[in-house]
Structure formats: structure tokens, C-alpha cells
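What follows is an incomplete set of chains from the complex, kept in their original frame.
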Amino acid sequence: MELAELVRLTFAEDLGPGDITTDSCVPTDAEGSGRIYAKQPLIVSGLLAAAECFRQQGVDLVAAVSDGDRVIPGQDVARISGGLQGILRAERPALNFLMRLSGIATHSALVVGAAEGKVRVVCTRKTTPLHRSLEKAAVRHGGGHNHRHGLYDGVMIKDNHIIAAGGITAAVRAARERVHHLVRIEVEVEDMEQLREALAVGADVILLDNMDDRGLAEAVAITGGRAQLEASGNMDAARIAALKDHGLDVISVGGLIHQARWVDLSLRLDP
Amino acid sequence: MELAELVRLTFAEDLGPGDITTDSCVPTDAEGSGRIYAKQPLIVSGLLAAAECFRQQGVDLVAAVSDGDRVIPGQDVARISGGLQGILRAERPALNFLMRLSGIATHSALVVGAAEGKVRVVCTRKTTPLHRSLEKAAVRHGGGHNHRHGLYDGVMIKDNHIIAAGGITAAVRAARERVHHLVRIEVEVEDMEQLREALAVGADVILLDNMDDRGLAEAVAITGGRAQLEASGNMDAARIAALKDHGLDVISVGGLIHQARWVDLSLRLDP
Amino acid sequence: MELAELVRLTFAEDLGPGDITTDSCVPTDAEGSGRIYAKQPLIVSGLLAAAECFRQQGVDLVAAVSDGDRVIPGQDVARISGGLQGILRAERPALNFLMRLSGIATHSALVVGAAEGKVRVVCTRKTTPLHRSLEKAAVRHGGGHNHRHGLYDGVMIKDNHIIAAGGITAAVRAARERVHHLVRIEVEVEDMEQLREALAVGADVILLDNMDDRGLAEAVAITGGRAQLEASGNMDAARIAALKDHGLDVISVGGLIHQARWVDLSLRLDP
């Protein structure tokens, strides 16, 4: 869904048939201005969504920082100005986007930082329905990377696919015949035998799920650079720090998104 | 947005032009069945959304528990059966709903429990865009209550409304003239003078934002039952426990929703 | 539905794949201007919808009066100017909105006037599908008030709800537990026994449907101000005039909307 449509639906949800408080109390021609500022240290994400909220209510937003910037408590994130009715209607939806997404960026930075740039840390498909693009951008704002966006832009062959296809070799060949040549094929393996079969059939990426350190090391040695290696399974900052030098290419962490909490931002109108 | 439409858009996001892995590897007539179970103690929420995900992929879901039930690690939440392609496509979206919403129910139960039923604990409009109905239901599954659903089903007169309207008295009168007689009018007050003005004009509910214990006690005494009293501002379980006997009617806590993390559930196919 | 979307669908209905007359006969660069005026005495409603019709066709509308204003035959309601093709396309849809809604405002004023401001006269959920917000606004333009907007912003417990819930007391308690604290609970009662039960359980509003004058007077006496009282059932101007001093809070009249006929307005292009 495009951002403009997402925001339109957000207002449909919140406004319904009308903002009965503002309609009653605020003249249609009243103007106002104000600032959105951080109430805790955080990394900003969601400025485009917030700006779109205000835009759809006829209010201008001028960003004071960029997505991905680190701000301190009290620092301005944006200034807004326009009709007072529009400001009051856009305030909550805009902050809901900003607080959620900045929370994800801030949390991602913590986890990703443990890798010290030595291994690519990526998020997964564990995202909030209809917010995937925004959440994946928030991960990037926090210094992380993304995995495939959905089921259509990457092949990930898991255990049930392997069983249904009749083995890793058959599954990889079927996928290669079907998909276009700009898409890589990833296979999830459970042991070294499966790893060897995946390498033999030319899998491009191999997912090592829930392996211990020893298993990961063995997989790296067996692979010898013939495929990209991705590790996953209950990854947090500590485990990533421990694994960052193991020669893995990618570590995937659903928690970049789903273990993040909202951070605190506020809008204050100018007196 | 209706649930069916929300789920339809969720699949549009994840499937895009097609699930290229499953299309390649899994025969269209392969059947399967399996179970969704908890991997940690949690309170269930989101069964309707999960069921709708499977339904839209032609898969049956039979719930083993109800929304609001407390389950233990390993306990089944639902059983599913149907086409294997559909199961594999619905798995991630269904779990994304279940894990998020059960996370909110579980977290809400913790916070709400501190009130020991002596004061109504409610969530706010700090919700994830397009997920408000589901999140508010999750709060109820965790034992909490809801505040107004949006800007259309309750009047909440805040400081900027008061300024724009020319005072509390004018604002309340304007709202009463405009809104229907089944909607109550709530006014946010900052001090005892404002409280007295709100009471005098017949406000139905009064919001005491960020007041300390002493202020809250004074407000309760002044009000003397003439209006409902709601307290808000950085409320957590400890503060709620401390306030539960103060004579307040409602405590509102945005964190019921925005400080919750996903809990862990998994889908396992039958061998 | 937002007004812009309602108008968009209105053009989809009328234009379909194209206005074959105007496309054939009117150059795309022809300009024009004109006036919309009343052809009978009426109260104006629908200016926003009419303006949106012209706006979507690239034509400016400048209102000469406001919604709720009383105008006389021949008086201008608005002036329009812009592309001639757009004017010709917007004319019929814009007038369809204006004539319908002004008809409702005009009829409402007649009925509501009978109350002489001594009792609040409100419309009901008997509205034209997809036009509820506009029709309810037209009632307000005619001096009336609204009832709840839909099933979501007010509780109205009717006979079948009472039976299903197991009595008035159970129904009111169930509703109070479920709904938020800014929503009032209304109960429809058929006799004084039910009225007493509703009062005892603390119903906020009580609907007295199809009661005769004597019954209404008795209900007012019993209630003694402990709840708001609403009367309904075949109400017209005469009955309202007769009841206006009975001490009722609200009289609800579906006919404000569904017994209104269109009034006559016309668009004339400047020579």
C-alpha cells in the first residue's frame, strides 16, 4: 500500500464521521504552529509518514532532522504550521507513526551495533501487517539491513517445501526453472548432510537455523565461500557480538522489529 | 476497516504477485494439517484475525482456546488443516497477528492486574494505525477496558480546544449543542480552578493529566461524585497499585499497547 | 465515506465512460460562469457537497450564503466559474445534492420549530444509505439535533436486546462493562415497571416509544431527573407542539429526513 493510502485509512479509522470535539470548539479559520520534539534519546524514523499525516490535513511539516538521525531529549524533530483544526487532527496519527518507527530504529541500532559492521544484520517477515515497508525502513534507519520484502522477491525453501518437493535437489531445481535470474535461492538446512546437498545443487544462500556455535563454524568451513550463509534463531545483541567474527554473511533477527517499544515524542503548540 | 479487508491487504503486502517458493515446490493438491502452540506463558488474542488469514487461503482453523485465555508453553492454541500451499502462505501473517495481539493482552494483564479491579484501567488512542480495533480488543482480552474508539465517539476537550473556544465553559457548551445526547463530554483540567469551572458547567468526565497523588486526592474531594474522574500520565503497574484506592473512576495507560512486545507462538505441521 | 469519495463515486455513476454529449459539442477550452439560485423559499444545505462536485471538475464555486441560511425565490446561493465542460458535468450532481439536502433542512425547520426550543428534536438512523453524515448535517442546518451516528457511538438497548440479555438489568450491566466511559446507555422501555428497572440499574437515557401523553407524563414524574427521557413514535409538528412542555429531554423524529421532498434550485449560465 502506498503511504498516502495508508495515512488516508489511518484518518478513516480515527476520524470516522468526524472529530466532534474540534468541530465544536475550534473555528475553521484558526491557525497555529508548533514543534515535535523528543522526550528521550532516540533515533528518528517515520518522518515521511508524519509529514503525510499533516499534509492530508492541510498542515506543513518542516523536518529539523533526517530519518536515521540520533536526537537528544528536548531536541526538535520537526516544526509544523497551518490550520489549528488540521493540527489537532493530525497530531495523534502522526505521533503514532513517529513513536512506533523511531522505537524500531532505536532498538535496531542497539542490536545491530553489536555486530560492529562485521556481519549484515537483517530483519525478517515478522512485521506488523500493512506496516512492513515502514518498519523495514526503520530498521535501515537504525543501521540494519533488510531480508526479502515478501514471498515474491526471494526464494526461501524451508523444511516443508523440501518435503513437498521431494528433497533439496528437486526443490532448488524447480525454483530455478520458475523464477527469474535476478532472484537468489535460499535453502534452510538442518545438518551438514543437507548443507552439502544444497551446495551441490548450487543454492545461492543457505539458512542455518538454530545451530549452536560449533555447528555454525562447521558450516562455514564446509561451505568455503561457495554460498552466502545466514544464521538465525533467538538472536540478540550478545549472541551477535559472539558470532560477528565467525565468517557468516548474514544474521537475521525478527526482534529488531517485534521486540521494540515505542519511544516518546510530543507535539507542543506555540503559545 | 473490516477484518476481512485488513487480512486481504496483509496478503497483498506479503504475497505481491505470488509466492514464488511455494508455487515452485509445493503441488497445488498437497494437503496438510498442524497446530499452533504457545512457546511461552501468554494470554491469547487475535484468534479471529488468524482464522481469517487461513480462511482466505482455503484452510480451516479450529481454535483450541478462546481469546482471553491464559495458556502455558507447549499448549495448543488452534489446529489447522487444508491445502499445503494455503497453510504455508497463511502461516506468517496469521502468526504476526497472533504474536502481536497476544503480546498486548499479556502485557495488559500485568498492568491492569495492579488495579485489583478497584479502578477501570483503559487504553488510549496511541495505537498502531489500522490495528486499533484489534488492539483494543486485545486490551479487553487482557482484562483492561477501552477509552473512546476515535475522535467521533466521545468528546475530549484539551488545553488547545479550551484556548480556541475561549474557555472551558464556552467549550463545553459548544460541544453539548453539537453532539448527540448519548456522548459524554470530557474536559482535561490542569488545576483546581479549571476543575471547578468544568464541574460548574456540567462536564461529564474530567481528565486529570500528570497530577501528583496530592493533586488527585484534592480533585476527588472537590468533585464529590459530580463527574467521573480519569487520571493519566506515565502510568505503570506500580503507580496504578498506589492509586487504586484513591477514588478515581478511570486510569488511562497508552503503554498497555505501545509498551507490549510480541510473544512467541509457532506453527508445526503434522508429520 | 469521505465527501470527496462520495462525490467521486457520484461522477462514476453519472459519467461512466464519458459525457458523450459534451465531449462532442463543447470545446475543451471553452470557459463559462453562472449562478445557482433558489426557485422557492428554502433553507440551504449541501454547499460543501456542491462545491466538491464543481471542484472535482475543475470549477470554482463561491458560496453566496451559508448552510442553514434561509433564502427567498430568485436569491443566489452560489456563483460558479471555470471550464464549460466541467460546469456542464458538475451541474446535475451538484444540484442533486443541494436540492435533496436543502429539502431536508427546510422540512426539518418546519417540524423542529414546533418545539420552540423547549425540547431537543433529533433525527434517527432512518437515513439514506451512504448519505447519513450529509443528512444529519442538513437536520442541524434546519435547527434540529442528531441522535447517535450509528451502532458504534451510543448504546440503545431495545426489546430484543433485553430478551436476549435476560432482562434490562443484565443488559445494562453487560453494556457498561463493554463500552467506554464516554458513551451513555439508553434503554427502550414499554411500561412503568421497565422504567423503574432501568432507573434502578442506572440507565443514562430512557426511550419512551409510542407512549400516549399520559404515559409520558407519568414517566417524567417517576424519573424525577435521574435520567434523560426521549420520546418517539409518529412524531410530527403538531404532536411536538403538544409535548414541548412535558419535561421531556429529547423527541426523535425519523421524518425530519424521510418525509422531506427535494426543493427547487437551478443553475443559470451567464450569457
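Here the chain labels run A, B and C in written order, and each chain numbers its own residues starting at 1.
We take it that a residue touches a chain if its C-beta (ideal position, glycine included) is under 8 Å from a C-beta of that chain, and two chains touch if they have at least 3 such contacts.
No experiment lies behind these values; they were computed from the predicted model shown.
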Homomeric complex, total chain copies (3 given): 6
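Everything below uses one rule, namely that only the chains that are shown with their structure count from here on.
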For chain A paired with chain C, centre-to-centre distance based on mean C-alpha positions, whole Å: 45
Whole-Å separation of chain centres (CA-atom averages), chain A against chain B: 22
Where chain B touches two or more other chains at once, by residue number: 149, 152-153, 155-156, 179, 183
List of chain C residues in touch with chain B within their complex: 120, 122, 145-149, 152-156, 178-186, 204-205, 228, 230, 249-250
Chain A - residues contacting chain B, complex: 1, 6-7, 9-10, 12-27, 30, 32, 84, 88-89, 92-93, 95-97, 99-100, 125-132, 149-153, 155-157, 160-162, 164-165, 171, 174-175, 177-179, 183, 258-262, 269
Chain C partner contacts - residues on chain A that touch it in the complex: 12, 16-18
